[in-house]
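Every protein chain of the complex appears in place save one, which is left out.
By letter and in written order, the chains are A and B; residue numbering begins at 1 in each of them.
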Amino acid sequence: MATLTATLRLRRMSTRRPGDPLLMVSAALAAGLVVLAVIGPWIAPYDPAATDVLAASQGPSGAHLFGTDSLGRDIFSRALTGARLSFAGPGIIVLGSAGLGTLLALAAAWHGGWVDRLLNRLLTLLFAIPGVLVAVVAAAVFGAGFWAPVLALTLVYTPYVARVVRSVAVRQRQLPYIEALQLAGLPTWRICLRHLLPNVAPIVLAQATIGFGSALMDFGAVSFLGLGMQPPTAEWGVMVADGRSEVLDGAVQQSMAAGLCIVISVVAFNVLGERLTQRFGGTR
Amino acid sequence: MNNAPLLELRGVGITAGDRRNRRTLVRDVDLTVAAGETVGLVGESGSGKSMLVKSAMRLLPRHAATSGRIDFEGRSVLGFSRRELSAYRSRDVALIHQDPRAHTNPLRTIGDFLVEGVVAGKLLGPREARQRACALMAAIGITDPEHRLTQYPHQLSGGLLQRMMIVAALLPSPKLVFADEPTTALDVTVQSEVMAILQEQIRERNLGLLFISHDLDLAAAVTDSLAVMYAGTVVERGTTAEVYSRPLHPYTAGLLACRPSATAVTRLKPIPGRPVSAYEVASGCAFAARCPFATEECRKDRPQLRTVEDRLVACHRVEQIGAELAQVVHS
């Protein structure tokens, strides 16, 4: 039976509305960015930390595609290298919150009753604390760095995933096929894992994709505030912050390059997430 | 006074879609409703009957286009200016929708809903409109009308809400009422009640009625004449008594044959195959693929409506298959 539902789902995913150019373009862009983030440090033309005072604050040129910063570091190489860290943070946040959120949502949807109410209360509480604030407080407690904001933002993003997944899971839970499986004597964990989970998976994927864009912005913001990644690490949020003093001198290349990297990535993942949501027919 | 019929449709076609992908939904439909006449428009879902009514009120969505002539009392509906259209919709015709819940604004009171048509059209003042609405509600057996005015749609049952829809439709005293499956969304027990109220009011006021239904029995019970639609075209038109007792088109016969009978236990005879839409029909008779009597001619040439025994039928083989059709219906 698991094979049957899985096959049906696959067919549904592959056959419905085959042509969605926006989905294809954004998926290709997002995939390309992820690949760049992975191989970035290896293909960067310069050492991202190498300073060259003689070539400081240059505009874009053949030698330095995006120009250099006030210490003469190659901005293109820094942006390329920084992509890995800038993506790793949001990646972990999204994986963690999607896993945790789905788990909580399935538990709430399956048990209903007090479990559901407790989860609801918890989510309301978490919704009441703005994400940036949680990240900032985490930095205050655990010290600035990579893990404090990442863990804090994982916590912050969990309710968003949980709420959407819960509504889908509750709907699935009431469908007759679940009751049929129960009557067939399948253990709960098996029904949840093999039947309920595959049915909510598309929504989780869509939510996680949109979440990745927001997490990228929030993680960058925390680094920008000096509470996440620290200079001289190559990371986009750090680079925007680094470039601020240069902006006052009229040299915008560092801030602009890093800022554009963030904006382009967020647009790609947002559009992809939106198209996926449309395709899978979930709520926005 | 002019002698033109209330509503006259001639050669009406409806297409929808964007420029690259236009689909025909309704093709070449002729239909008339005389003053005080009740006409049933019957067909399966997707046959284009709702679209036809919407086009007669110019309510089609932006991406749909109407061709042909639609005249109301001799004036061209498709040629109406914005002002004329507004006057036509507010005082000449009224539309009762299928799903009263979806077709009433959940955030406005029943009172607002009932009177806003006549108040916005400046037919009546707000006070007078509310009094008239209450009187009308009382007339069709709604208790405590004053209180109903202050209630919201979610506080009313589907049947009661549909009766409100009827009140709203009748309040401006229109000459013609379109009823688009008015009871389909209701529980069976309230269906007949709502239907009885509608029929009684239509008769009392001698209004024209265009009644749309997928239910041939229901349509036959409330109308003077019937038009049967299939795949966007009318396949048979005639007086209700004749069409219902002795269908001439195989599709009408099929519809009659596949109803459950209350008196005899017989195996139901569904029409084989699936209903098609107008744009799926390439050439020939749209019903040919499902018709037990279809010949090579039926598959090649589209049959036109022609007069047979005082009614109109679009079938090449009417003369040959009459006896067999009677067999189908009454076996």
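Just so it is clear, a residue touches a chain if its C-beta (ideal position, glycine included) is under 8 Å from a C-beta of that chain, and two chains touch if they have at least 3 such contacts.
Just so it is clear, contacts and distances are computed from a predicted model.
Protein name for the hidden chain, per its UniProt entry and selected from "NADH dehydrogenase subunit E", "ABC transporter permease", "Anti-sigma factor" or "NAD(P)-dependent oxidoreductase": "ABC transporter permease". Among the residues B:17, B:36 or B:121, only B:121 touches the chain that is left out of the figure. Only one residue from B:26, B:41 or B:57 touches the chain missing from this view: B:57.
Only one residue from B:32, B:55, B:104 or B:183 touches the chain missing from this view: B:104. In the full complex, chain A touches the hidden chain at residues 124-125, 128-133, 136-137, 139-142, 144, 213, 217, 220-221, 224-227, 237, 240-241, 243-244, 247-248, 250, 252, 255-256, 258-259, 262-263, 266-267, 270-271. Mapped onto chain B, the footprint of the missing chain covers residues 57, 59, 61-62, 85-91, 94-95, 97, 99, 102-109, 112, 116-117, 120-121, 152, 154-155, 168, 172.
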